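Certain chains of the assembly are absent from this excerpt, and the rest are unmoved.
First chain written, first letter: the chains are A and B, and each begins at residue 1.
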Amino acid sequence: MLSSYRYSRLVQFADTDLAGVVHFTWIAKYMEEAEHALWRAAGLTIAPADSPLRYPRVSITIDFKAPLYFEETVEDHVTVTAMSRRAIRYAHTLTRGDTIIATGTMTAVCVKQDVSGMQATDLPDDVRAKLAVMPS
Amino acid sequence: MLSSYRYSRLVQFADTDLAGVVHFTWIAKYMEEAEHALWRAAGLTIAPADSPLRYPRVSITIDFKAPLYFEETVEDHVTVTAMSRRAIRYAHTLTRGDTIIATGTMTAVCVKQDVSGMQATDLPDDVRAKLAVMPS
């Protein structure tokens, strides 16, 4: 069972904006990429091709601490901090070397998707078997 | 029947990159937005909710003529230049006032999408009834 993952990512040109730094929505994308990398490391995928289950975000918070620049390497340490019957909460810390770039939280919920839309549903057994809350 | 459309768009902050100008992939997105606006103006949608038909691009060409900046208004004049049984070809001219920002072409093909993937198929009757090639 996995509770955390360290995801490393090179900043690409298209991630930047006219202020010369990474646009804030890319910090959020790096966090999502880290979450999905944690799932892969646990032997899971967030979007199984043969399943109606999806894991949309229901809340995010991000505090931006320092600017991040083109071709820098950022590391996101993502940790599972809570799991309920239907939701998983993650904490994120993004760093460039010893500098904290951003911290954040994201809560994703399990939904069943069909033509009528999305309905919250219980996390499947394989997710419960492979992801665990980090002991505090 | 419609053969062309003039789509107007304000440049947003997130469309820019560290060079201070609109990133080239956003020029391509403006062209796709204009194509979809042409379809709406013709009473169509590129992604009907109750249909397996989709219209992915099979080729694009873009020539970039002048930089485009934050909060400028760009207009894309999109024209249907060819229709075959399964494909539609568009020409695009993006301008800011009298300045040409970019010109391009895009060819989209009609596909039927199911679990096995995408298969090219004939354009449906309502598309043929509402879009027409611009007389030259």
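Here, contacts are C-beta pairs under 8 Å (C-beta built on N, C-alpha and C of every residue); 3 or more make two chains touch, one makes a residue touch a chain.
This structure is a prediction, so every number in the text was calculated from the model and none was measured.
Asks: Beyond the 2 copies placed here, what is the full number of copies in the complex?
Replies: Assembly-level count of identical protein chains is 4.
Here is the rule we use: only the chains that are shown with their structure count from here on.
Asks: Could you put a whole-Å number on the gap between the CA centroids of chain A and chain B?
Replies: 32
Asks: Chain A touches which residues of chain B in the complex?
Replies: Against chain A, the touching part of chain B is residues 13-14, 16-18, 20-21, 23, 25, 70.
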